[in-house]
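Once you've had a glance at the structure underneath, I'll fire off some questions.
Omission of a single protein chain aside, the complex is shown with its protein chains in their original locations.
For subunit A:
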Amino acid sequence: MLEAYLKDALVARLTAWADDEVVLAQRLSEWVGHAPILEEDIAIANLAQDELGHAKVWLELRQELDGSDPDRLVYFRDPLEFQNATLVELPKGDWAFTMVRQYLFDAYENLWLKEAARSAYAPLAEAASRILKEERFHLKHSSLWVERLGQGTEESHRRAQEALETLFPYVRQLFQPLPGDEALVEAGVVPDLKALEAPYLEEVTAHLVRSGLRPPEGGYVPKSRQEHTEYLWSLLAEMQSVARWDPEAKAW
């Protein structure tokens, strides 16, 4: 059981994880019907569907803690209440941008989920090990794409490098703790993200360099998950439009 004093902190943590997944799923789904080849269209629809499934898992864990309704949270919350990282809300860009972002995010998820699978809070440990099984396939897919783009043609390399220049600083935000994280980490409920940053940078840099890409230094790192770009507004406006238009609908 979860100690009462940790409840609010865990609710915030689960929401941040879920919001990353929801927003990324929406960005990925923008490719459906537009991906460069049919197989990738299928793959990206799978990725989007998985991420949405994972958001559902996190929000159901939250529901057990505070009784909140996952659908209300996703479809009726305003942008300023979303706790996603900036990385996932940036517009989808070209294929290189989408795949480099996916790789950077997948590597992060694979890393922290492995730790979360040992959480002292059993429901979280179970959820993490379930999701990790699926995330392995994501990382396999996106890391191959990074390699292919980085070492492909001059054009693909240029685009991948450009994407990396924009995206890399934002990745650092993923490792910034939320205000309540410290207590959760101390209780062994969630992994210490700050401690995972160094191994992450090492692993990712090695793969990028192998792929002929160079991670940039410096760049602006958002200070908290309260910070959003203007892009989140239009993303949510589209994503929430049907639900807001007909809130009483019982089936889609």
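In this section, a residue touches a chain if its C-beta (ideal position, glycine included) is under 8 Å from a C-beta of that chain, and two chains touch if they have at least 3 such contacts; residues count from 1.
To be clear about the criterion, contacts and distances are computed from a predicted model.
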I want to check something: the complex is missing a chain, and I'd like its UniProt protein name from "TatD family hydrolase", "Phenylacetate-CoA oxygenase subunit PaaJ", "Phosphonate transport system permease protein" or "Transcriptional regulatory protein KdpE". "Phenylacetate-CoA oxygenase subunit PaaJ"
Option touching the unshown chain, where A:Lys7, A:His34 or A:Lys133 are the choices: A:Lys133
Among A:Leu6, A:Val23 or A:Ala43, which one touches the chain that has been omitted from the display? A:Ala43
For the chain not shown, which residue from A:Glu51, A:Glu109 or A:Asp181 touches it across the whole complex? A:Glu51
Applying the definition given at the start, please give the residues of subunit A touching the unseen chain. 39-40, 42-43, 46-47, 49-54, 56-57, 123, 126-127, 129-131, 133-134, 137, 140-141
